[in-house]
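The complex appears here without one of its protein chains, the remainder shown in place.
The first chain written gets the first letter, and so on, giving A and B; residue counts start at 1 in each chain.
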Amino acid sequence: MKREHALLVLYLAAVIVTTVVHDPLSLGAGLVGLLLLAGRKAARLLARCLRVILVFNLAVSLGYLVLAHVHGFSPWETLLLINLRVLVLTLMSFLFIARVNLFRALDFSPTLTWLLGLAYSQALGFQRVHADFRLALSSRSIVRPGLRDRYRSSAAAAAWFMDKALATARESAHALRARGFFGD
Amino acid sequence: MHLPDGFLSPQTYLPAYALCAGLWWLGLRRLKAQLDVDTLPRLAVLTALAFVLMMLAMPLPGGSTVHAAGIALLAVNFGVWTAFLAISLVLAMQALLFGMGGITALAVNALAMGLMGSVAAWLAWHGLRSVSEVAALILAGWVSVALPALLIALILGIQPAIAHDAAGRPLFFPFDLSVTLPAVMIPHVLVGLGEGLLTWLGTATLQRLQARHAA
Partner (left out) sequence: MIKLAGVSHRYNGSAALVDVSLEVAAGEKVVLLGANGTGKSTLLKILDGLIRPDRGLYTYKGEAIDPRRLRDPRLNRRFRAEVALLFQNPDAMLFNPTVYDEIAFGPRQLGLPDVDDRVRRWAERMRLTPQLERLPFSLSGGEKQKLALAALLAVGPRLLLLDEPAAALDPRSTGWLIDFLAELSITVITTTHNLSLAPELGSRALVLGEDHRLIHDGPIEDFLADQEKLLAANLVHSHRHRHGELEHRHFHTHDWE
């Protein structure tokens, strides 16, 4: 079994284990283990994790604190367990992304690898352009853009992406045909 | 609307994955059966489109924004299976490539948004289009957000009941249906209106563009 396949299986197994362990101490040990595994990048990965989970976890935690206060029970063990679990899972995923080449890990299915590859490279390009649409509106707005202008900017972006998507689909199809993918 | 990791018990997400795996296999086989030059590249590109549409902020009065999903847009214009597979791929990309989390919730999200959302949108569109195309598209958009929200509210709300420790304390998600139903449904009922708008105007734009590209 190739290294990447093994790591994928290991990652998925670790994810499942994290959801059947309910002891905060063990999860804490897992967290420490992951941070050690991350090495020099540990601090940066941790910061990124926290940024991703912050809003939702804060909302859930605060809500539960209120519930506990109203009904008169102690929420702390539950909050610790839940938040720790979310943190460990997210960190695990980030570490996987940083260390493992997903395309090699998935190469048992050429179709899947190809689909994800094309989708991913397109998506990256779109991400950059999306950022540009947003920045361009800021750049051109001498006064704070109103609802209509913000809407128009989003609409222009959506139309641009749809146009590019249609054009790219056609081009890729032609390229595939030219390389004899469809044997016709 | 994405459910992040860690809030679903294995009793929930493992069966969901099993179900999804079967549906993915089925969907891919169907798509490959009607394989022409366009099918696979179009799926990949629509995935990227769905991905970026989810990033697009739809402005609301008052300065805040809400994010669209484009599920109904895909379902109405490209079919339920394509929409389901594209949304599933987006979720996989987000979890495994873009570092947005969600590997445990992937199957549930795919079933709720990708499958249920697409089917609901498709039914609304075909059910109402003979009466009014515009109304049908807006309704398609609305249900493609509202129904998945209901499903997710239900799934989240039963977590405390199906996964708790000996003392009755929740192990994954700490709120029951009395909280999740209003908390999830109310904002999504509103988001659904924006999605309806996107589906209607987006479809018009898409059809115009498709005509241009076919020429």
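Going forward, contacts are C-beta pairs under 8 Å (C-beta built on N, C-alpha and C of every residue); 3 or more make two chains touch, one makes a residue touch a chain.
What you see is a predicted model; the values in this text were computed from it and never measured.
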| item | value |
| --- | --- |
| Omitted chain - touching chains that are shown | A |
| Contacting the left-out chain in the complete assembly, out of A:10, A:32 or A:135 | A:135 |
| Residue of A:80, A:156 or A:175 in touch with the missing chain, whole complex considered | A:156 |
| Contacts of chain A with the absent chain, listed as residue ranges | 44, 129, 132-133, 135-144, 149, 152-153, 155-157, 159-160, 163 |
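Just so it is clear, only the chains that are shown with their structure count from here on.
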| item | value |
| --- | --- |
| Averaged-CA centre spacing for the pair chain B and chain A, given as whole angstrom | 16 |
| Touch list for chain B against partner chain A, complex | 4-10, 13-14, 28, 32, 35-38, 40-49, 51-53, 55-61, 65, 89-90, 92-93, 95-101, 103-104, 165, 169-175, 179, 198, 201-202, 205-206, 209-210, 213 |
| In the complex, chain A residues that touch chain B | 15-16, 19-20, 22, 48, 52-53, 56-57, 60, 63-64, 67, 75, 77-78, 81-82, 85-86, 89-90, 93-94, 96-97, 102, 111, 114-120, 122-123, 125-127, 130, 134, 147, 150-151, 154-155, 157-159, 161-163, 165-170, 172-174, 176-177, 182 |
